[in-house]
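A quick write-up on the structure given underneath.
Every protein chain but one is kept in place in this view of the complex.
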Amino acid sequence: MESIVFGIGITALTGALATVAGAAEDTESNIGSQGDPNSQVQLAPQMGYVHRIFNKAVAGEPPAYALWCTLGAGVAWAFMAMQINPVLAIVLGCIVATFVQGVYATTAYLGRTASLAKFGQPVYIDILKSMTTVTMAHAFIAIFATVTVCHLINSALGHPFPLPLLGLVWGLALGAAGSATGNPYYGKERQYQNQKFGAGVPIAASGNIVRYAEAGERNSLDNGYFTQKFGGAASGICFGLIVFLELWRTVIFEKVGAGWGAIIVGILMILVFTIADRFIEVWARRNYGPYTKPVEEGSS
Amino acid sequence: MTAVAAKPQVGSMFNPVAMVVGTILFLILLGVMYFLGSTPAFITLIGIVIGGVLIGFGVHFVPVGGAPAAMGQAPGIATGVAMLAAGGGLAGLFGGAWAAEQGIVMATITGAIGGGLMMAITCMMVNVVYVYGMGIPAASGKVKNDPITGDSQAEYKSQGTEGHGLPFISFVGGVVGGLFAGAGGTLIYMELLDLYKGSLPTLLGASEAQILPIAVTLAGIFAIGMFLVNAVLTAYNITGTIEGPHDPKFKRWPRSIVASAAASALCGLVAILIVIMN
Partner (left out) sequence: MTVKVEVIEGGVPHDKIMIAGLVSSLVCIYLTYVNVLTQTEMFSFFGGIAAVAALIWGSNTIKVLCSYGIGTGVPSAGMMAFGSGVIAMLFATKFGILAPIVALILAAIIGAVLGYLANNVLNMKIPTMIRSLTEMSIVGALSLMGFAALTCGGFTFADLTTNVISIFGIALPSYQATFIAGGAIAVAFLLGAIAIQHPFNACLGPGWTQDRMLTLTAECGFISMVVCAIMSFALISVSSAVISLIVALIGWVFTYHQYFVLSKRDAAAWLDAKPIPDVEGH
């Protein structure tokens, strides 16, 4: 009984940490403009729309975050193998990981912008100086929370994988969850804020991202505030749910029914989310209504 | 991207000669394993091949829209397909590795549920963002009516786009893809783990408890490596984006079965020979 209570406590802690990690990850990737929405930041100068947005093209979020978290976990493991206190080891590991992340961010911005010289897009050194530290700060929060989750899973809950391998698994999952949830919000709502709300961006408007905004020229730092209003929270909830539910069903139900307990609970959870998704979809159709009249049979 | 070069237009979808060559290659690799190793090693290789094919096939179900999806111009999730599938599959592998003591069948099913759960949560949150954050309903651009629910799609598609969000068939596709990918990754991991736990003690001259960390990491890194290879092969097969099982591109799956089988057989053979050969 006691071990289950301990397990639930650790699970709750990891769920909370994972939520923070998800929110910080999405904020960081939107301040740096990473992932699929970055294609618009790349495209804009080619269509004549020169901008002052940070163009951080470091792979996509899943492999990039897999690297930072594995790196942090690996260096933390090395320090722990040298008998350094685990908390200090994790902090030092995450500092190294954040440093590497900052270096990659700067080289990506310089590389992509220098290669757009033909279209007159200048390299703004002040953007490099101001954005890099902010994106590193958010990345540190995300990496630290994820590496702590991995350490808790490894040492407190007894998962067989070593720390760096757990860092790979959860870093990749963090990037995938944060990217899937946060990218459309940043891409459509922020980059194309001047398009009509409530519809996708028409293909003809590609490249025409918002460059002049609330107070002067749009700056990637503003995207951080914007992200936290919805996208960051949604990504945090997404990753937090993933980590929490995965651990919760295993810790409580693993011993029930020789393992079948956890499986049945998992299937039930999938069904719950399917029903919730269907509800959301039907709610949208009923409340928003169609864009045009339904196409009748026989007409094009 | 402006760095695009000319590529000859593909005529038919399948290349029969290459499919036959791929199948023959797969059978040759199986034969090599049969003669070089014992029957348990052969069964391990069969398990690895099944795992690889599950991954390759499962990734076809995952709805990925790429860069246009990030702007509400195409349905699907706005991430790279190999990486999204890897995220789901590895979350499944995590759960499956935890259930390793309960036997290979239980671990594989647990892994499948883990992957499916991760994809279910992610797909639901994607729709939450589209509906409640952006005010955009889900609509597919490839079919007139959703194959499962029968909802009409055309009038819910905003003007100038190919669709947006995750219609129900795409959601189901995502979950099924997560199930298969999680199962496949866990199967590869379990087969290799059993083999390494059995052979590494004699190879290194140590007790099983001592070499267990090596066996776990070796099996884990092989599983991840083969997962990525199979996922990227599938990404090549669907050329980057797919709406889900209802997408016409889904019909390309036989090519992926042959490619995944041969690739997994080769990689699995090498992974097994590490402990068999001396």
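Order as written gives the chain letters A and B; numbering starts at 1 within each chain.
Definition applied: a residue touches a chain if its C-beta (ideal position, glycine included) is under 8 Å from a C-beta of that chain, and two chains touch if they have at least 3 such contacts.
Since the model is a prediction, treat every value here as computed from it, not as a measurement.
> Taking the complete complex into account, which shown chains does the hidden chain touch?
A, B
> Who touches the missing chain here, A:N85, A:S115 or A:N287?
Of these options, the touching residue for the absent chain is A:S115.
> Taking the full complex into account, find the residue in B:F42, B:Y236 or B:F250 that is in contact with the omitted chain.
Among B:F42, B:Y236 or B:F250, only B:Y236 touches the chain that is not shown.
> Where the complex has a chain not shown, which of A:V5, A:L88, A:V103 or A:L268 is the residue touching it?
The missing chain is touched by A:V103.
> I need the residue numbers on chain A that touch the omitted chain, in ascending order.
On the chain A side, contact with the omitted chain comes from 42, 48-52, 57-60, 63-64, 66-67, 70-71, 73-75, 77-79, 81-82, 96, 100, 103-104, 107-108, 110-126, 161-165, 167-168, 211-212, 217.
> May I ask you to list the residues on chain B that touch the chain which is not drawn?
Its contact residues with the unshown chain are 1-10, 13-15, 17-19, 21-22, 25, 80-83, 204, 206, 210-211, 213-214, 216-218, 220-222, 224-229, 231-233, 235-237, 239-240, 255-256, 258-259, 262-263, 266-267, 270-271, 273-274, 277.
Definition applied: only the chains that are shown with their structure count from here on.
> Looking at the complex, which residues from chain A come into contact with chain B?
Within the complex, chain A contacts chain B at residues 35-37, 39-40, 42, 46, 60-63, 159-162, 165-166, 168-170, 172-173, 175-177, 179-189, 191-192, 197-206, 230-231, 234-235, 237-238, 241-242, 245-246, 250, 254, 258-260, 262-263, 266-267, 269-270, 273-274, 276-278, 280-281, 283-285, 288, 290-295.
> Could you list, by residue number, the parts of chain B that touch chain A in their complex?
Going through chain B, the ones touching chain A are 1-2, 66-73, 77-80, 83-84, 86-88, 90-91, 93-95, 97-100, 102, 106, 109-110, 113-114, 116-118, 120-138, 144, 149, 151-152, 154-164, 166-168, 171-172, 175, 212-213, 216-217, 220-221, 224.
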